[in-house]
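For reference, the structure is listed below as structure tokens.
Every protein chain except one is present and positioned as in the full complex.
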Amino acid sequence: MFDNLDQAPGKLGYIDARGKPVRELPDEIDVAWLQASYRHMVRIRQLDKKAVALQRTGQMHTYPSCLGQEAIGTGIGLAMQDDDVLVPYYRDQATQTIRGVTMQQILQVWGGDERGNLFTGVAAKDFPNSVPIGTQMSHAAGIATAMKSRGIKQAVVANCGDGATSRGDVYEALNLVGVWQLPMVAVINNNQWAISVPRSLQTGTRTLAEKALAVGIEGLQVDGNDVVAVYQAVSQALARARSGKGGTLIEAVSYRLSDHTTADDATRYRDASEVSQAWEYDPVKRLQIFLHELGHWTPTQEQTLLAEVKQQVDAAVTAYLGEVPQAADDFMAYVFAEMTPTLLAQRDQLLAKLERDSVAQGGGSDDSR
Amino acid sequence: MFDNLDQAPGKLGYIDARGKPVRELPDEIDVAWLQASYRHMVRIRQLDKKAVALQRTGQMHTYPSCLGQEAIGTGIGLAMQDDDVLVPYYRDQATQTIRGVTMQQILQVWGGDERGNLFTGVAAKDFPNSVPIGTQMSHAAGIATAMKSRGIKQAVVANCGDGATSRGDVYEALNLVGVWQLPMVAVINNNQWAISVPRSLQTGTRTLAEKALAVGIEGLQVDGNDVVAVYQAVSQALARARSGKGGTLIEAVSYRLSDHTTADDATRYRDASEVSQAWEYDPVKRLQIFLHELGHWTPTQEQTLLAEVKQQVDAAVTAYLGEVPQAADDFMAYVFAEMTPTLLAQRDQLLAKLERDSVAQGGGSDDSR
Amino acid sequence: MTAGNSAQGSDTHEVTLVEAVNLALRRALTDDPEVVILGEDVGTNGGVFRATLGLREQFGYKRVIDTPLAEALIAGISVGMASQGMRPVAEIQFMGFINSAVEQMLCHAGRLRNRTRGRLSCPMVLRAPFGGGIHAPEHHSESTEAMFAHMPGLRVVIPSSPTRAYGLLLSAIRDPDPVVFLEPKRIYRLVRQQVVDDGQGLPLDTCFTLRQGKDLTMVSWGAMIHETLLAAKELARQGVEAEVIDVATISPLDMVTILRSVEKTGRCVVIQEAPRSFGVGSEISARIGEEALLYLRSPVQRVTGYDTPMPYPKNENLYMPSTADIIEAARATLENA
Partner (left out) sequence: MTAGNSAQGSDTHEVTLVEAVNLALRRALTDDPEVVILGEDVGTNGGVFRATLGLREQFGYKRVIDTPLAEALIAGISVGMASQGMRPVAEIQFMGFINSAVEQMLCHAGRLRNRTRGRLSCPMVLRAPFGGGIHAPEHHSESTEAMFAHMPGLRVVIPSSPTRAYGLLLSAIRDPDPVVFLEPKRIYRLVRQQVVDDGQGLPLDTCFTLRQGKDLTMVSWGAMIHETLLAAKELARQGVEAEVIDVATISPLDMVTILRSVEKTGRCVVIQEAPRSFGVGSEISARIGEEALLYLRSPVQRVTGYDTPMPYPKNENLYMPSTADIIEAARATLENA
């Protein structure tokens, strides 16, 4: 499953697959931090489950689950400072929610509503996720260039998958980080698969971290299922970046426990046994056991958390399902800062057409053509 | 001038900048081989000089000189076998002529005549040079894929400059060589400059050879001004490739002694002192001295060679200048295997227009509009 | 596929468009050892739309190749392979991801023959599912065929039915020059048709007249052919006989068929899903205006998408041209006398 042994999540972190400590926790990691991480991870897993369920019942479009990737997103989210900028990919729901993107917004995006990208607060300058694989990495490099040029001590975190490392633009962006010493931390979510293509068919290197060598930046591998390891790696890399010491490439070794998206059927191309084995590395479970064995997580706490999270997720779903539709012409209104005469004319056509259809159907335009 | 000391040409080869042996020559290199190499290098330098002169006198369009790069091209050309395929870039005149591309064809290409790409014989499957930087590397990977898929023991040599290593498609192609173990040898002509941009602004790595690490192939640096070193490195890499052991990235460290092209003025961005220092590493001179000190090159031989080469170059120039123009509609005739109705109609328009203009000008269409 | 699976002989299959693609690929792989399939997820997974389903099993790893995730590379190695006499049929997973392959298609695929005055050529096919209407995420619904149509040296071919998918794809693969083959994914599984798997190609560079009519000409391609035919049917019910032309090969354009029809009907509606301005419909409309002006009894009408990105799925339908839009445009051409 994992290309080679030293990539197995649990070998490069603090808490192993069975929830046992691998080495002493860093000083800044206390019980409160661990509990908070755990809460984030449980919350995002529930949201994720709900999103898949909504898709299955026709209330959501294609959705990319982050099942099994919660530690990566959470570790990054907790490591980032408010004035850092996040350039996510589509499995970064955990990081996004920590940065204040609402669960409703996440549902909106995959429910097919651009308003889900209207982030506010800390996330106001963050990018929405990028669908064309890899293209976001140069945006991040550009943001890092702006930060460096303005002399602000901020940094960018940019994420992508293992498959994305085959794209030339990812290399181009990382190469720029190296030559311009940009304050950027790139995290590769190596979940072993790019849809049906295994990591071993993407590149001949033993690790993805070593791609840092080709661009002259730091590179390291961490256990992507260990939230402490991800947090530590990203925190330290961000500190380096903010202090002008340049960028880092972090390979977070993990596993995609879900189908690629709800449109995918992973049983077509990978063994059930591989997946069930991967479940033994579950990032959420291991943290629960760890906390529990430390004496800091009880079944009662678990139940309270689940109830609380259920309420939050349900509230988000209710808000999502109940939202006021966008104005019909919203998809024209933001193409340019001001609508051009061409678009104004096209808007008139659209509105006339909707009027026509509504009359033809006896009122109310709907989803069918 | 050279980013760091171990890149200085002369340090990674057999014959140093002063024409002194650095280490024992490989067995297969004998006097005849050295003399043949020297002849090639002198010939290409003369052709190159002539091409620049033709451009200065308005008989040639923009031309990229290979002054100072003769050892790279010659070393590669001599290392390749007939059934290997060359995917050159625009400074590979030396390799091309060794593979049977005629001097006249090289002049034709830069004189603005597509017929210069009508290679025959050994070069019949070679690519013409590629103007969009880096794009040729994936052609080479595709050719290597075809070879591997057909089970033929051939290999591809693909070349590019130091600047080209910043292009994502170069990385993509090399990555494929690594993961598919393709029979391809990539040679980077690190001539320290990409037009006005020094190597140090292209990437943060210490060498370009180490980019091989990111794609899981062999990588090495050689003295690109030492024809023996280039030959050895490419020969061995080709042997590995042909025997199914995968690809190699060779960084040939050199220096662009000329302007970027005849359209460039390098004095705008680099010091004369740098260039004159680089002349001390001249690949042609050092081989001459080496041969001379071995007792195998006399002033008489030099004079004979120069006379002989002059004759060859002059003949090529005469042929080039005297060639029959292409048919007016040739630029339409090869767009598709057969001219489409659209193109046939456009050809009629063209011919009518030429007829009209010829009548208007009292016969004979010319170069002015 | 409801009929037998064998690509030998000439079995008849009742297939959808995507199954017809599969059938053509299978036939090409069987007939010509130089044909190889490559792309992302085309192997074990059989393609995200299952266009390459079962091909890996039948033809093996060497002929059905999963590539790394890099579209510029997919196009670039196809150029290289084709230059040596192979016949690569590359899949771009969605047309929205074809953009990094633009450079290879424009600079090399379409020019290799011309650049070398016929010494090297580039018999490759770049397949991509295109168009909207399946409620897919952003960038999964693009129709940028105009971009490729403008590139010299490329053919752009678009089937609109299972039979045409089969016949045109075979011809595209056998064509000695590069073809961008765009598959209208919205109708991938819309209807089944009898396809005789006899290895017969259909002609490229020629329109297909799907319906004869004397009152007006409707010109379209790809998935919009579906709405166009529905509109023609409704118009017929209203007593108006529309001629329906499937352009099929977008470039080079067969204007003869279109002009002949417009000369007969004097009225024309061009239907395209892509954004309105600078689309393929513009060329067709321009050519009609320029070459059949005296026959035109009414201005050419274009029914198109808007000059906007395709909206996220919730509002996708606001963007898509509809049957009613086509009927309205047809009526408008009929009003001018």
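Chains: A, B and C, in written order; residue numbering restarts at 1 for each.
Keep this in mind: contacts are C-beta pairs under 8 Å (C-beta built on N, C-alpha and C of every residue); 3 or more make two chains touch, one makes a residue touch a chain.
Quick caveat, the model's predicted, so the values are computed rather than measured.
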Worksheet item: Which of the chains on display does the removed chain touch in the whole complex?
Response: A, B, C
Worksheet item: Looking at the whole complex, which of C:D11, C:E241, C:E291 or C:E328 touches the chain that is not displayed?
Response: C:E291
Worksheet entry | Option touching the unshown chain, where A:Q81, A:S200, A:S243 or A:T340 are the choices | A:T340
Discussion item. Can you tell me which of A:D16, A:E70 or A:D169 touches the chain that was removed from the display?
Written reply: A:D169
Worksheet entry | Residue of B:T62, B:T120 or B:Q277 touching the missing chain in the full complex | B:T62
Response to the item:
Out of B:A164, B:A237 or B:V253, the sole contact with the unshown chain comes from B:A164
Response to the item:
Contacts from chain C to the absent chain lie at residues 72, 96, 99-100, 102-103, 106-107, 110-111, 114-115, 138-139, 144, 146-147, 149-150, 152-153, 251-253, 274-275, 277-283, 285-291, 293, 296, 298-302, 307-309
Discussion item. Contact with the hidden chain only, please: which chain A residues?
Written reply: 85, 87, 114-115, 117-119, 124-125, 127-128, 130-132, 135, 137-147, 149, 168-169, 172-173, 175-176, 179, 330-331, 334-337, 340-343
Item to complete: Please give every residue of chain B in contact with the chain that is not shown.
Response: 61-62, 109-114, 131-134, 163-164, 166-169, 194-197, 201-203, 263-264, 268-269, 325-326, 328, 330-332, 335, 342-343, 346, 350, 353-354, 356-357, 360, 367-369
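We take it that only the chains that are shown with their structure count from here on.
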Item to complete: Please identify which chain has its centre, taken as the mean of its CA atoms, farthest from the centre of chain B.
Response: A
Worksheet item: Between chain B and chain C, what is the gap in Å from one C-alpha centre to the other?
Response: 40
Practice prompt. Would you mind pulling out the distance in Å between where the CA atoms of chain A average out and where those of chain B do?
Written response: 45
Worksheet item: From the C-alpha centre of chain A to that of chain C, how far is it in Å?
Response: 35
Worksheet item: On chain B, where are the residues touching two or more other chains?
Response: 168-169, 172, 175, 179
Worksheet entry | chain C: positions in contact with at least two other chains | 68, 70, 72-73
